[in-house]
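Since the structure comes first, as structure tokens, the remarks are kept for the end.
Apart from one protein chain that is not included, each protein chain of the complex appears where it belongs.
Think of it as A, B and C in the order they're written, each chain with its own count starting at 1.
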Amino acid sequence: MIIVLHGAATESQVAQVEGLLLEAGLRADISRGVEKIVIGAIGATDETRAVLPEQLQALGFVERVVTVSTPYKRVSRRAHEEGSTVQVGDVAIGERVPRVAMMAGPCSVESREQVLATATAVQAAGAAILRGGAFKPRTLPYDFQGLGQEGLELLAEARAATGLPVVTEVLSTDQIELVGRYADIYQVGARNAQNFPLLSALGETRKPVLFKRGMATTIDEYLKAAEYILARGNEAVILCERGIRGFDSEHYRNIFDINAIPTLRRLTHLPICADVAHGTGRTDLVPLIARAAIVAGADCLMVEVHPDPRHARSDGGQSLTPDAFAAMMSDLHRVAAAVDRTV
Amino acid sequence: MIIVLHGAATESQVAQVEGLLLEAGLRADISRGVEKIVIGAIGATDETRAVLPEQLQALGFVERVVTVSTPYKRVSRRAHEEGSTVQVGDVAIGERVPRVAMMAGPCSVESREQVLATATAVQAAGAAILRGGAFKPRTLPYDFQGLGQEGLELLAEARAATGLPVVTEVLSTDQIELVGRYADIYQVGARNAQNFPLLSALGETRKPVLFKRGMATTIDEYLKAAEYILARGNEAVILCERGIRGFDSEHYRNIFDINAIPTLRRLTHLPICADVAHGTGRTDLVPLIARAAIVAGADCLMVEVHPDPRHARSDGGQSLTPDAFAAMMSDLHRVAAAVDRTV
Amino acid sequence: MIIVLHGAATESQVAQVEGLLLEAGLRADISRGVEKIVIGAIGATDETRAVLPEQLQALGFVERVVTVSTPYKRVSRRAHEEGSTVQVGDVAIGERVPRVAMMAGPCSVESREQVLATATAVQAAGAAILRGGAFKPRTLPYDFQGLGQEGLELLAEARAATGLPVVTEVLSTDQIELVGRYADIYQVGARNAQNFPLLSALGETRKPVLFKRGMATTIDEYLKAAEYILARGNEAVILCERGIRGFDSEHYRNIFDINAIPTLRRLTHLPICADVAHGTGRTDLVPLIARAAIVAGADCLMVEVHPDPRHARSDGGQSLTPDAFAAMMSDLHRVAAAVDRTV
Partner (left out) sequence: MIIVLHGAATESQVAQVEGLLLEAGLRADISRGVEKIVIGAIGATDETRAVLPEQLQALGFVERVVTVSTPYKRVSRRAHEEGSTVQVGDVAIGERVPRVAMMAGPCSVESREQVLATATAVQAAGAAILRGGAFKPRTLPYDFQGLGQEGLELLAEARAATGLPVVTEVLSTDQIELVGRYADIYQVGARNAQNFPLLSALGETRKPVLFKRGMATTIDEYLKAAEYILARGNEAVILCERGIRGFDSEHYRNIFDINAIPTLRRLTHLPICADVAHGTGRTDLVPLIARAAIVAGADCLMVEVHPDPRHARSDGGQSLTPDAFAAMMSDLHRVAAAVDRTV
């Protein structure tokens, strides 16, 4: 931790800072410049790092407190220099796995016919995992909220028919048990990116979690939130960039933050997914941004596929038809090969 | 709903749009210009409005779908032309109540001494409601997470000692019952602004809810989320602007979106609170932004007060001392009077 | 300047940092923690501060470079502990002047009748300065671009008729001489907030400059840009918050960043203006945000007034009628009095 005071700070002010640091068991290294006095605080623990910055700010005359250590220990690449691999049945996901796993399926599970048709089609085209929402977080209470348990059962049926593992969203702690009975991977959506009770509870399970970044979550906040899951013992976490909120949503719903992919790669050992359906919100952008995500390093992709997007009960505008999905997969084969991966 | 096609759209494309609308029970009014064809869809219901826009987008050739009706019916001012009043014990909050209710207290409840001393001091200075966190949503799992039930008990003790009603945060559906036993107002924090299961469950209670806007929640998303609470029958909702995320957090943590106050006033009948502690993140800005919030029309304010900010376990940098709080209250008396309100 | 290396950095890496610092004439104070090594660089000059951070980043293994000194020396409050006053004819503007100067007038100068009628009306209601655009920066080349020199002449005529000093926008260096012949204050708009040749050239004049913040300019970038004007010798600069770009422009065009007002007050001695017309983009918000700006500390305000907004050639939607302006002024008298100012 570094504390910056004005160069004209008094001895008593410097002493107050030192006092707070000593009280907390830290050592203070002081550099005096003409314009600024810089105090390096050595020996901080997780606990002192959690409270000292705000307490130092409360001194009023402290100009700035800069935290320099990595607070997300289990998530950090330092904890695991080799990238970790998340195993879901036969499917492995991670930087050391050549195949970029494709997660595909409808936004919402709507009917047996819809989910089975979609599952069969995406499997035929090379998808590794079936996605589908049974509990849907919808902006408005009057929107279709998903089929709930019936949707989960239909997903299980589609898995039985195709062998594809299933990823589906869990919205709250009291759904964990139920969703866990059907899902192979829990999905945590962008709106729950800082729902700490949910993340902690998922940390108590031993099932993989696909954890999406929030719409306005910084990279550091995101990794700290992921730490909630690992801190409880569940290390099977896949991070997922899904587009952030920008100042312009006229032509696409979100800004797909492509820089986040290599940055997360550098900071953490966890596998990285790219949700290019939400990251764009437009069918015509999906195949191009899917390419981009792969060459930038994504370890898995998520897209939405619907047999009849114009009758979809949600997200029709960003869902591919099965034919478009198959065409995209064939294009991605070439692109992935150029960076020594497969799809 | 308005659907925009290119002026050179074919008759068959126009017919496809009409077909989807008719299927859904709507009527289509078509205006043909040289550059664009504009189709007004008349007769939409909540249900059709929820699915049609995405389905129309899925047609591919539709350039744009504009939704024109107000989807948050219970929250809308149309539902209740006179502003509504939320009653909490003896304290009334709303645009028709002259007194701007001040909610003050520590960020976290830390000890009996701390919470009682703060409660007594803020009451003496004119606060109407005591705030204090027992369950804290912290960025990192290693940060202090609050005293939990013990914190709630200390708040109840402070209420017994001072008579001040208590507002405290609830983080998940499974805390509703416990928190409800102690709190007079449930607080929903910015990170849960789109936690729909939590909002729905609070809609089943009949206790007031202080519902904070999320860091990147648009006004429309915010009102739609509030609709989840009212849709279940709980109309005692207080909205709360608490600062949004901007592109610059060097000098203040959030951007306090002052425009939101008169805008919410126009769109909804619900009372409006301003959390100027989180809206600024700096003690020195709090009294000035508190003034601004009052003259822009806020019906209540929330601030953080701690007897010893430099030893606070959270948010020390934005907490006022009791003396600073009293000085602010006396300043706000003059300012409120200039707009025919009191504090 | 502070340089942060990983705790496991090698001696040779530390030596490379020291080498670069010594080469540049700085001293290095090294604090070694377990997780990080922190190097305080003492003795930086403006010149070294300008190049060293990027050069250090280029070392690859440097995790972070934190600049701690204030780079905008002339603009900084340290340069002038008492707030400075800008004098425009009889009108004084600054924190030590009780009167909050109101700048009012049409967005664009459209005709003799329009500008004279507006000037007379705003003067009667208490405005201190007449605003009006002769050269307009318009989003599209086909929009009305202003009357140019004819507009300047009409502004001068309105000044002669009312005695009000005139503020009008200058768009490029080659307009400075012409605009300077008519204007009492040069206005630099948001789109030119980092037009450094224009700012430098205005620094060579000795006429006051109303310098607006850009739509996505950070506070530090803004103050550094203002430094361009002062560095050339022109100290008569008025800063102006005019709304920043946010993620939601459905209900108001910009986010009026009210926190910027007290923050600029703390960081700089320059007078601070609030353009509440652009800051909101809506007539109904203007009077409320005008109140807020005054109590938060603005030294002057800018609003748009048009005798017939529904026929205005630009910004009709945020222009007040003369009657609405007069009503606002009378309301602001009361509000300003509550914070010991006048309008």
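Going forward, contacts are C-beta pairs under 8 Å (C-beta built on N, C-alpha and C of every residue); 3 or more make two chains touch, one makes a residue touch a chain.
Since we're looking at a predicted model, the values are computed, not measured.
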Residue of A:79, A:116, A:156 or A:255 touching the missing chain in the full complex: A:255
Listed residues B:64, B:80 or B:232, member touching the removed chain: B:64
Contacts of subunit A with the absent chain, listed as residue ranges: 216, 218-220, 244, 246-248, 250-252, 254-259, 261-263, 266-267, 279-280, 284-285, 288-289, 291-293, 295-297, 334-335, 337-339
Where the missing chain touches subunit B, by residue: 2, 4, 29, 31-33, 35-36, 38, 40, 42-44, 63-64, 66, 68-70, 216, 245-247, 249
Touch residues of subunit C, complete complex, unshown partner: 20, 46-47, 50-51, 53-60, 71-72, 137-144, 171-175, 191-192, 194-198, 200, 214-216, 221, 224-225, 227-228, 231, 245, 282-284, 309-319
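To be clear about the criterion, only the chains that are shown with their structure count from here on.
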Gap in Å, rounded to a whole number, between the CA centres of subunit C and subunit A: 38
Gap in Å, rounded to a whole number, between the CA centres of subunit B and subunit A: 26
Junction residues of subunit C, two or more chains touched: 216, 246-247
